[in-house]
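Just one protein chain is left out here, and the rest sit where they should.
Let's look at chain A:
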Amino acid sequence: MSNQRKRNFQIEAFKQRVVVDPKYADKTWKILEHAIHEIYNHNASGLSFEELYRNAYNMVLHKFGEKLYTGLVTTMTFHLKEICKSIEEAQGGAFLELLNRKWNDHNKALQMIRDILMYMDRTYVPSLKKTHVHELGLHLWRDSVLHSSKVQTRLLDTLLDLVHKERTGEVIDRVLMRNVIKMFMDLGESVYQEDFEKPFLEASAEFYKVESQGFIESCDCGDYLKKAEKPLTEEVERVAHYLDAKSEAKITSVVEREMIANHVQRLVHMENSGLVNMLLNDKYEDMGRMYSLFRRVSNGLVTVRDVMTLHLREMGKQLVTDPEKSKDPVEFVQRLLDERDKYDKIINLAFSNDKTFQNALNSSFEYFLNLNTRSPEFISLFVDDKLRKGLKGVGEEDVDLILDKVMMLFRYLQEKDVFEKYYKQHLAKRLLSGKTVSDDAERNLIVKLKTECGYQFTSKLEGMFTDMKTSHDTLLGFYNSHPELSEGPTLVVQVLTTGSWPTQPTVQCNLPAEVSVLCEKFRSYYLGTHTGRRLSWQTNMGTADIKAVFGKSQRHELNVSTFQMCVLMLFNNSDRLSYKEIEQATEIPASDLKRCLQSMACVKGKNVLRKEPMSKDIGEEDSFIVNDRFTSKFYKVKIGTVVAQKETEPEKQETRQRVEEDRKPQIEAAIVRIMKSRRVLDHNNIIAEVIKQLQSRFLANPTEIKKRIESLIERDFLERDSTDRKLYRYLA
């Protein structure tokens, strides 16, 4: 189609507007204005919704939206200012009520007005980006009423005062509170926060600051904690009743800060009632309360844990370094176990089994247990005592429990190899004297040690058990093949494999004829079945049962050591013997002989011999005769068993030296192992690696490691790098 054509079809706009009464807008507005007045005066019933709506609609349609809107603002503001005045004039308690009522009225009015002006709200307002009617109504309320200088402060003060009253025990109108505070919330989050919440939190902080100060001056720790719990629940309840839910976290943290966080140090360290006192007196409830309260604040639990750790370490240190307590090793260990049980229970019941507290407990024990260098020895002695008699009659499960507790202490030891040495010695004595209460318990512990430390740790110990069994079988074989020996003294032999048992010096002595004949027969029997082996009799370790007659008719069976047997048998052929004669005949070393004679002549109840002259010590000029007047209640009399004793100083030195010597090859082996795989490594790293590799047995000393490195350099296992002096190189 041609353009010209189009022009012809152009529709022209009306040249004439619909005739609108110039006063139309004013007239319509007047109607609406009047309606608003009526609404605010509670006279809305007489109004026609339909008519008002149409009027508003027409105004907007005829482009008088602006007039309508501004009119609305003006009118509403006018009313609100009136309302504000009336609220200001309210007295006392009526203030809040009136405010609340007027607010409700305003909301109702606003609703109606908005319904009437809905068309404007939906068309004019968005297109000109004005505030919607409802929101406008809220803003106007906020600006005209709430933020009016007289109302604002008075309102806040009234509210805070009511809260304070409630906190001090008075009952307040919670419904009113809720409604008024909801007003804030309805006006917008920032209004709520700025106009109410912030001042509320500040006032609360002040309140609790004063409260807590008062409590802490007058209460002890336990009471304070009880008092501190209450506000927490109270405030949560308050929030639920009349505050915005979002305030809960904030007010809670205010309470936590004022009641707890600010006083953590003072509470924990409170004299006579603080944490240490609670620990000592097992105050589970108080400690539980402390834990749950302090958990809420940062560094609360850290403080508790640190104080507990410090206390533990101090107490532990005193325990282990007190010479009085070290006198009885069994007591020593038992005390440690008891302490551990106590703290375990505390952590369980009061500190909800918190792992960090468990760790603190473990590290403290590890710290002070190793302060006493005799701890490994004492723990072994404790086990020895239990396995000899302590576990008698104890059920299997309880045995397991006790052994597990011992293992716990064992894990804390840094010098596990020292423990191993003592354990071996004590086990040897137990096995050889047949003094074990329960074979199962022994094996149980070996299994636990194996799980903890590996096969190497326990292989020798297991070897000891094997030897015992094998010896038993060998002995049976011996007697079966020598039926003629069933008459005469009975020999019981234990054949010990040298590597497995603790090294003992072999002591020779002259055995009585009857015995040595038997021993020789056994030796040839054994060597007959095991060629290439060598047997040496350990006369310092055996025992003998001898039947003796004292006087005419006192019969007893004496259980004595081998040495003692040798001495006593001499008296079958002589009535009186001098020290020198005994020494010559038996060839027992002097110190052993003196001890042996002393145990038979100078100990009450065991004096099977009489010594002349009578004195406590054995002199080389003494003579001995059988004590015909020996009596004892029991038929069987035990003289001088070999019990595991706490070592004397020189013995301790010797053991320690042997341990040190044993460590040297272990360190060297570790160094060689590490260097073989790394080829080149610097000094500090070698030290660190070696310590790590050996830590399951003992804590390696860096100086000792350095010495071993130098020794290996000398023996051409390692060399220093020619350019970088910190490096070592492995020499294949």
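Operating definition for what follows: contacts are C-beta pairs under 8 Å (C-beta built on N, C-alpha and C of every residue); 3 or more make two chains touch, one makes a residue touch a chain; residues count from 1.
FYI, contacts and distances are computed from a predicted model.
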Q: Determine which name in "Translation initiation factor eIF2B subunit delta", "UBC core domain-containing protein", "Defective in cullin neddylation protein" or "Cytochrome c1-1, heme protein, mitochondrial" the UniProt entry assigns to the undisplayed chain of the complex.
A: "Defective in cullin neddylation protein"
**Q.** Residue of A:F478, A:F624, A:F698 or A:Y728 touching the missing chain in the full complex
**A.** A:Y728
Q | Listed residues A:K108, A:K182, A:K325 or A:H683, member touching the removed chain | A | A:H683
**Q.** Absent chain, residues of chain A that touch it
**A.** 682-684, 703, 706-707, 710, 713-714, 720, 725-728
